[in-house]
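In what follows, a single structure is set out as structure tokens and then discussed.
For this depiction, one protein chain was excluded, whereas all remaining protein chains were kept in their positions.
The chains carry the letters A and B, assigned in the order they are written, with residues numbered from 1 in each.
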Amino acid sequence: MKFAINLAQALILILGAPLVRGIIARCKAFLQRRQGASIWRPYSDLAKLFRKEDLVPSTASGVFRVVPCVLFGTTICVATFVPLVQPSALLGSRGDFFLLVYLLALGRFFLSLAGFDGGSAFGGMGASREALVSSLAEAPFLLSLVAVAVLSSHADIAGIAAWTLGQNIFNISAVHILAFTSLAMVVIAETGRMPVDNPTTHLELTMIHEGMVLEYSGPSLAFIEWASAVKLHAMLALLIALFGPWGMATSASVGAISVALLLYSAKVALLIVLLAVIESGVAKLRMYLVPDFLGVASAVSALAVIFTTLVKR
Amino acid sequence: MQLVSIKIGFVFLLVSLGLFAPLVLMAGKAKTVRLFAISLVVGSNIVGCFVASQCFWRESGAVIDLSRFTLFPFALGIDRLSALFLLVICTVAVPVSIFALSYFEKHYDDQRRRWVWAFFSLFLLSMVIVVTASTGFAFLIGWELMTLLSAGLILIEGDSAERGHNVFIYLLMMHAGAAAVIAGFFLFLPYSPGLDFVSMRTASGALPTGIRTLIFVLAFLGFGTKAGIIPLHIWLPRAHPIAPSPVSALMSGVMLKTAVYGFARFAFDLLGGGPWWCGYAVLSVGAVSALLGILYAIAENDLKRLLAYSSVENIGIIFMGLGTSLIFLAHHAPVWAGLALAGALLHVFNHALFKSLLFLGAGAISSATHTVNLEELGGLQRRMPFTGATLLVACCSIAGLPLFNGFVSEWLIFRSFLGGAVLMNTRAPIVLLLMVGVLALIGGLAAACFVKVFGVAFLGRPRSEAAEHAEESPFAMRTGLGLLAAACLWIGIAPGFFLRPLVSLVQVLVPGAGVPQETLSIARVIPWTAAIILGVTIIVALLKRRERVVRTWACGLPGLTSRMQYTSTVFSKPIRFVFSSVYKPDRKIERLPEDQPYFPVNVTYHSVRTTSYEKTIYRPFVEMILSWAHQLRRLQTGNIQVYLLYIFLAIVSLLAVLRFQP
Partner (left out) sequence: MGLVEIATGKVLTSFSVFLFLTVLLLVVARRISTCIVLFSAQSAIIAAEVFATGFQERLAEAYVVGALVLVIKVAVIPRAFFGLANRLKTSHDVKASTTPTQSVFIAAAMIYLSYAAVHSYGQSVHVPEDALAAAVALILTGSFLMVSRNKALMQMLGLLVLENGIFLAALTTTFGMPLIIEIGVFFDILIGLLLMGIFTFRIRDTFDHLDVSKLRRLRG
């Protein structure tokens, strides 16, 4: 039974990811006083891409063809780590957060290589900027997760979620506030949202992720887009599971699960609205100000780690 | 029976590497004779692997005592720590020798080839002696031989002035380090009856604290010089790139590890931990080395120099693990000390594997294109698919990505940092927990660096004629590369079989250690992640439709040339900009002709990174020594009567000493 729920959680993460993207786009359109596309648009985009032909540049090698598979595979693997409606997940209790962070790094490594393989300047540019952002984002990512892990004495996501579930929601913990701030900044950087990267751009000045996938088309592009949507959904779910898991079902009854699912949707909706507001409200950072952004995230997460030693005294 | 076979195997290894192979190589002129000698080298290394794995997995040992025949006590013995490092040497030596079969044939003429192979075999022997020595003299003899033979191997390639200067600096640093190590050994003498490890171990309990600290510092400095920690690393980027690639692979992959072996032997086995601050010192030096090493590596365009700096980085990571272990030892938390030590030792093995693979790959590239400058390579994956695939495995391993072996050891070290949280009432928690962030930064930069290496060299369009006409490497080279890549993948996906004996080794070195059980869960979860990723990859590959090859869209221009791609310099620019306080670049832009600044015919951009350890640390030190020497020169007046006076004064003072002796 638990296994079935865990499997369903992973499937919701994977299949619901384009919907999350669609809702963000709709919110942004609303904030910009436009009508905007339907929230189911990303699904029809994916279907359209699956029907199309796969065009491969003449300079591409085997690496180009294997990247969408590896990227999609690692992102799906990451999606099996995160608990949604109950404090456990498919690999949630076996794999710890180091494995999660480095699986994302594996996907990014191959995507950067794909940028080189097209033989154009955009790909290399995207890869170079991605190298800068990702190398600086690893430290705050891991440090904020370490802060939460040290408090809860667990290193696996499901364990941390279970521990947080047992805490009083009204106890304000400095560690958690600081860790949430820095992890939110890292999520923005890792998933390529404003103000670090513009996910809807095709201008060279503002490309990071788009630059690397510029040469892809057809089903390959569909898998890459889907992978990045799953990554966004998984990171949002990670934020919820680590910092606001109350409402998760502790028993396997249908009632508890449906309540948990409703609460989860509400929390994700809240985060989505917040993300849309931030994206519409701030301008994209100049490239060489992004290290400052991530530096602030590193310092805040280091402070969160320092606070864990102060709290446990 | 098993013990006897191990002993026979060990003797065979030593004798064939030391005696048979060089003799046959030097004496025999026919090709078959030489082939026989080379297969003797390979075969004896395979036997060595077998011997080492028996000792490592099954806790057996072998001892060869030649003290009766030699002036000083010379004995070799394989205990568990030696077995691990012997395994490192032999496992790496087999693919490297197979690779070298083809490489040396391509690059050297007949006469030089014999010398190279003879030195190669003796070099392997010296490393085997170092890690299996069980007396101080055996260790030091092997140590010296290692230095001299590697210098000889570098000089065989050629002896231009620049090469001679680099070898000179190499020998100088190595001997400075060796002096410190010798001093460390000899400091045991007043307290221990002999210099064999057994008596040193028992005597270490009786050492006074001051001597103990001094021995630790000397061992750290001496072995650190050989290992290449900053700021004692200046010989590494000079010596490793100019050696032939298989020799660079051995030097970077294995020789640096013998230094780690020496340090581990001293710090954990013989001394049993140092003063309370030693762990912090080792940890911080390791962190600085790792960070600066990878920053220098990112800025390099010469592939072999980049790999040399990357070795500095990985040695830094190993020392971070060793330092963490020492910290936990000083705070009496042997469980976590064992975990950190396991991570460091596993990283030793992993680094040996993937660094040798990288250097062999650089050798394959230079064989095919006659250059290792990244700015002249490109598009090699389509021309050398197998070589590219193995180098991709190596790049993923060194970046510490899951499913490859680098991740497992870095994971162990990360988890040991987390263990700092249990030491609540000390300064340790913050330092160790913040080290997670430092190691994460180092890992991220390493990934960026090797994206650059693989992307610029293997993907895209070729940037020079030579790269365009590259051909796949010959069979022997491919075998060597493939064996190492397979080993990396094996440990990456199924590390359990290696972790279990490593844990027992650690329990010998750190008494009372038992690795926390949940940390071995990594061995259980990685196969699952591998299965998921593989499964999804297959499904996605099946779902993809047929593809059509087209030209890359060039924004309406007639076509893209190789000049329009990103180069290695440009790729690393953002990172070099952010860390510009480390690099301190010195830039010069020249516009020709000078009197027409707005219509230049030629613009030259010249940028030199002035990472001047030589200027700030070494030169003042050297100046000081030279000035002392200058002062001492006053004793040499040239007057014979003054010299007779010196002798007379010496006799008088001897008599005075005798008079006042009780």
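The definition used in the following text is that a residue touches a chain if its C-beta (ideal position, glycine included) is under 8 Å from a C-beta of that chain, and two chains touch if they have at least 3 such contacts.
Keep in mind the model is a prediction, meaning the values are calculated, not measured.
Colleague: Any idea which chains on screen the missing one touches?
Modeller: A
Colleague: Looking at A:I177, A:A256 or A:I278, which residue reaches the missing chain?
Modeller: A:I177
Colleague: Among A:A8, A:V66, A:L165 or A:A299, choose the residue that contacts the chain missing from this document, as touch is defined above.
Modeller: Residue touching the chain left out of view: A:A299.
Colleague: List the chain A residues touching the unshown chain?
Modeller: 170-174, 177, 291-293, 295-296, 298-300, 302-303, 306, 310, 313
The working rule: only the chains that are shown with their structure count from here on.
Colleague: How far is the middle of chain A from the middle of chain B, if each middle is the mean of its Cα atoms, in Å?
Modeller: For chain A versus chain B, the centre distance works out to 37 Å.
Colleague: Where on chain B is chain A touching in the complex?
Modeller: Touch list, chain B to chain A: 379, 381-382, 385, 388-389, 392, 396, 399-403, 407, 411, 414-415, 418, 421, 424, 429-430, 433-434, 436-438, 440-441, 443-445, 447-448, 451-452, 454-456, 458-461, 518, 521-522, 524-526, 528-529, 532-537, 540-541, 543-554, 560, 562, 564-566, 570-575, 577-578.
Colleague: So in the complex, which bits of chain A are touching chain B?
Modeller: It comes out as residues 50, 53-66, 68-70, 72-74, 76-77, 80, 91, 94-96, 98-99, 101-103, 105-106, 108-109, 112-113, 115-121, 123-125, 127-129, 131-132, 134-143, 146, 149-150, 153, 155, 215, 218-220, 223, 287-288, 291, 298, 301-302, 305-306, 308-309, 312-313.
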